[in-house]
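Here the structure comes first, spelled out in structure tokens, and everything after it is commentary.
As you look at this complex, bear in mind that one protein chain is not there, while each of the others sits in place.
Then we have chain A:
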Amino acid sequence: MATFMKKSWREIIAAVATLAALIIVIVSGTTGFLAGNAINYPAIGLSILAVVALTADVALMIRGNKIAVEGMPSLRSIISDGLLIVSIASICAALAFLLVRRMPLVADIYFIPVNHPAAEDVAMNMTIAALVGYVIAVLLLIVESFMSRTSMSVKHDEAVQDSPAKK
């Protein structure tokens, strides 16, 4: 488990950060100043997709040996990489949708910087918090994408399965 955590911590933290951002997006979009506004379904949907993809990727790491196919050692990796790319793309898109949809809020405060309700400030601060969550997640995943991505157990199993010597 420790090895697993050591290898997957970026994805786990990214998933948690995305989840946190998702919760903030939902809460800030449905309460306070933005209550009543159209719900930002794209950002929410993409965030959920990202969390699911990351979860699947982590699960794949745990159970990667079960789907590793003899003679095609890269399939697990390809699926894992695909999940990673999907999660990155989803988070980036969610971040974009959040930014675009909340930009008027920022502009409202920026252009007329006095006498706006504190609730508007709260909404903006929550938006910034959500953005920070997405940014942390995506940066971690970008780092992850440059790193070796197979857990030790999987590596072992794969190595055993895939090694020509075993044949």
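Following the convention adopted for this analysis, a residue touches a chain if its C-beta (ideal position, glycine included) is under 8 Å from a C-beta of that chain, and two chains touch if they have at least 3 such contacts; residues count from 1.
We take it that contacts and distances are computed from a predicted model.
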Could you tell me which of "Ion-translocating oxidoreductase complex subunit G", "Beta-glucosidase", "ATP-binding cassette domain-containing protein" or "HTTM domain-containing protein" is the UniProt name of the chain missing from the displayed complex?
-> "Beta-glucosidase"
For the chain left off this view, which of A:V27, A:M103 or A:I128 is in contact with it?
-> A:M103
In chain A, positions touching the absent partner | 32-38, 71-74, 77-78, 81, 84-85, 88-89, 92-93, 95-96, 99-100, 103-105, 107-108, 110-120, 138, 141-142, 145-150, 155-156, 158-160, 162-167
